[in-house]
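Just one protein chain is left out here, and the rest sit where they should.
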Amino acid sequence: MLHFDCDYMAGAHPEVLDAIVRNNGTQTPGYGEDDFCARARQLIKTICDAPDADVHFLVGGTQTNTVVIDGLLRRTEGVLAADSSHINSHEAGAIELSGHKVIALPTIDGKISATAVNDYLRGFYADETYTHMVRPGAVYISFPTELGTIYSHDELKALSDVCRHYNIPLYIDGARLGCGLAASPDVTLKDIAALADIFYIGGTKMGALLGEAVVCTNKELLPRFFTLMKAHGAVLAKGRLLGMQFEALFTNNLYSRIGQHCVELAMRLRKAFEAQGIHTFIDSPTNQQFFVMPNSLIDRLSQYATFEYWGPRGETESKVRFVTSWEMSDDDITQLVKGLKVKS
Amino acid sequence: MLHFDCDYMAGAHPEVLDAIVRNNGTQTPGYGEDDFCARARQLIKTICDAPDADVHFLVGGTQTNTVVIDGLLRRTEGVLAADSSHINSHEAGAIELSGHKVIALPTIDGKISATAVNDYLRGFYADETYTHMVRPGAVYISFPTELGTIYSHDELKALSDVCRHYNIPLYIDGARLGCGLAASPDVTLKDIAALADIFYIGGTKMGALLGEAVVCTNKELLPRFFTLMKAHGAVLAKGRLLGMQFEALFTNNLYSRIGQHCVELAMRLRKAFEAQGIHTFIDSPTNQQFFVMPNSLIDRLSQYATFEYWGPRGETESKVRFVTSWEMSDDDITQLVKGLKVKS
Amino acid sequence: MLHFDCDYMAGAHPEVLDAIVRNNGTQTPGYGEDDFCARARQLIKTICDAPDADVHFLVGGTQTNTVVIDGLLRRTEGVLAADSSHINSHEAGAIELSGHKVIALPTIDGKISATAVNDYLRGFYADETYTHMVRPGAVYISFPTELGTIYSHDELKALSDVCRHYNIPLYIDGARLGCGLAASPDVTLKDIAALADIFYIGGTKMGALLGEAVVCTNKELLPRFFTLMKAHGAVLAKGRLLGMQFEALFTNNLYSRIGQHCVELAMRLRKAFEAQGIHTFIDSPTNQQFFVMPNSLIDRLSQYATFEYWGPRGETESKVRFVTSWEMSDDDITQLVKGLKVKS
Partner (left out) sequence: MLHFDCDYMAGAHPEVLDAIVRNNGTQTPGYGEDDFCARARQLIKTICDAPDADVHFLVGGTQTNTVVIDGLLRRTEGVLAADSSHINSHEAGAIELSGHKVIALPTIDGKISATAVNDYLRGFYADETYTHMVRPGAVYISFPTELGTIYSHDELKALSDVCRHYNIPLYIDGARLGCGLAASPDVTLKDIAALADIFYIGGTKMGALLGEAVVCTNKELLPRFFTLMKAHGAVLAKGRLLGMQFEALFTNNLYSRIGQHCVELAMRLRKAFEAQGIHTFIDSPTNQQFFVMPNSLIDRLSQYATFEYWGPRGETESKVRFVTSWEMSDDDITQLVKGLKVKS
């Protein structure tokens, strides 16, 4: 059986695993105060060209979004986000559990525009009753989005400008940041660091066993963040485990290599599907590919491959998602596509 | 340098690490729905003699306490706990962040008694104004306690009886459960499962990289617990990592062996210290040993060993804590003690 | 100057005020345990034909919505509500501050339909990932809505049926319930009590100084509600003040009389406006009337009357709201309309 459900189905990339195994016996202090974390922080700050940034390691995406947003917002503030965003739909109300509202904005291709954000903010302050309303206290976007799409440099710049104009932080969820960067023609990690106030470099979906690295270039935003992490149960006693992995991910360009690998496989998969007349319903340049397929083909593929059902499209077709990951090879794509050709 | 600061300073026990490495390439579903987790759950239910229990895997101790207690309590309920308990002192207010009060009870040797719990509960309901007060909705104890002490079977039974009389759950924090069981003359894992309504088997401090296994024998207490975990950011995408480790820990009695090893080393350490006239200030039978030492000796030991400073005791002495762990050997104790003998 | 901004601009209806003054010196227990509250509860249960209901008195609308919804929902549950609803827009995030998500549904004329609720609930449970999502735990509607519209008996019945089918409570915000009932051809207070699981009878906007009466016909929904009120700061020490007012409001049909008075004035106002060619943009049968007016007319009216600006409508017109209240008389309408006639 081939697995294209998602990008967290195997363990760690061998170079990441090797770091864990190699250093297993070394004794270090706990809670992220070890040398592995220190070196990983330094590598990240260097590659981001953000020498003064704070770097924090957390365990998973929902946890990171929850703790960061809880840190960014004050009471009665909310976060502007795409209505289809993970925090609004699939984190079980984690933001609200922390006392904050997700203010949902409509999207185009999974993205929210600087115009939409600006309109909301201008409208908010123009409303005479705004002191009775939740104040927008941060803007959240994903790069790539839930639909695999990515913001252009111009789009990011425009969002960043709006946020700075209104003096609210821009926070970028980079669960699959490596794939976004590999796919982008004009956005680099340095751009992300320069345009966002805070973002996270996803590890879990990019070859780590677990772990996300929060980079905060605007340090005053998150005073006493360690204690907030602790109160949210987000501090790992053996924090070294996160440091070791991020050190490996940012050694010998591993993080970039994984992103490129995933995107290349995804493009090959897409091309092969399109050659068989199977088309995407959203133009994603990253490792998530979304197709419309006849239900009969879905049944046939399901006999030897797993992927995600994304909902019906009329009576005889459905939408599906295929995701590529570090552990897949050209061979997996070849085998997957072979089944397509018999006759669709 | 020798390290006796705590029991989370190295990575994973070799048998645990081996399970992670061996299964790294296997693809599985996420979020704990994999076969590793399924097998680990089964092993735990069997060893606990609790075939109908629910078993959930979480990442760390503070997270586990927070999510479990948030699940157990309803609005305006609080948790009874030792004033010296971890949740009351060193979890950054995680319980309160979830909206609940820690109702602190006085302790003897780090333990709360059934009598103290009973008195509180009887007094609460006898108070005419009790509807204006936080209702005690759960009892939290640690086994072993923060001071390394353990409850006897009779003491646990009495606590359990009080809780059942008042129909509130007894929750046992087992961060170092393996050491507690290894040290106890009369408490087994089956007893814990029978007397508590819910408890957790600590992994992080007992040889895992990370991970705690919550065992809930009274399943109605925690409906929809997965969603609550998710909302607290406590679900691991690659949940298999926890399943693999707990499967290893409960294969070939590894969990027991680690507990015994830690306790044996601790007893050897204690005996050697006492032979040199250095005495404990609390009688701990587990892997945390607490001594009173002349400050001059502390200075001398600090040159080749790390351990935890626990506060002053008069002008010339101080209290210190030494902790043994799976990665230490007889040789570490021998070397540590050697330095003592020169002349204290 | 005439005031049509809202229905809380004066004090209490004379019959309500008289009750407060008349009983001022009487000593009673606090916290709503007095005879005035007891009698008011009885009057309300009788008029609702709900002898077994629980009746609680709170101070204001936002407070009532917050405490009731916090009581109805468990962790990780949210409340379905109109996107234009008060709890979603103008209560400063009170529901989220309590840890719960407002799940916004689209509206027609300010109302949500049973179909929309049913579709959401069916879709939720059909979604394979629903354990990662906020569970809809209650449905909130207003009667009348924010736009002055009211649900027909059939519409309420259909909503009630959906809620009972999915076993989630229907909660009705009755801030202006008296006006809704006065305007409705087929909904009575008994119907509200029979179709909702819980609702509140608004006092503040219906002639009281302050106060809302929560009626809960499904008592198991809100165990220990007094303590929850207390924890939210929603218990009045001199709770008698609320009892006295609701006793007055439900003596000699005062509550109905106030509702009828407000609605009659509103209809007179509307007819007079329409006679001058000024039309409503929403067909409200209650005491809130929404018109489109030339900006020049707004300027002229503003010289002798206050009312609420509701937003622009093209370049030369705007939307405005006029609200009638217990303290207004035919004479106020006459004077208001006089100014219209000069020439619009």
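For clarity, chains are labelled A, B and C in written order, and residue numbers in each chain start from 1.
To be clear about the criterion, contacts are C-beta pairs under 8 Å (C-beta built on N, C-alpha and C of every residue); 3 or more make two chains touch, one makes a residue touch a chain.
On a predicted model such as this, the values are computed, not experimentally measured, just so you know.
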Missing chain: touched chains present in the view
A, B, C
From the list C:28, C:188 or C:295, which touches the chain that is not on show?
C:28
Considering the whole complex, which of C:49, C:264 or C:327 touches the chain not shown?
C:327
Residue in contact with the excluded chain [from B:78, B:144 or B:243]:
B:78
Considering the entire assembly, which residues of subunit B contact the chain that has been omitted?
75-76, 78, 89-93, 96-102, 104, 128-129, 131-134, 309
Subunit A, residues in touch with the chain not shown (by the definition above)
70-71, 74-76, 99, 131-133, 135, 224, 226-228, 230-231
Interface residues of subunit C (partner: the chain not displayed):
3, 5-6, 8-12, 14, 17, 20-21, 23-30, 59-67, 91-94, 97, 204-205, 209-210, 227-228, 230-238, 240-241, 327
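Everything that follows uses one rule, which is that only the chains that are shown with their structure count from here on.
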Please categorise the chain-chain contact pattern as a line, ring, star, complete graph or other.
complete
Return the chain label for which the distance between chain Cα mean and whole-protein Cα mean is smallest.
A
Farthest chain relative to subunit C (centres taken as mean CA coordinates):
B
Go ahead and note the Å separation of the Cα centroids belonging to subunit B and subunit C.
51
Can you list every residue of subunit B that touches 2 or more other chains, as numbers and ranges?
227-228, 230-231
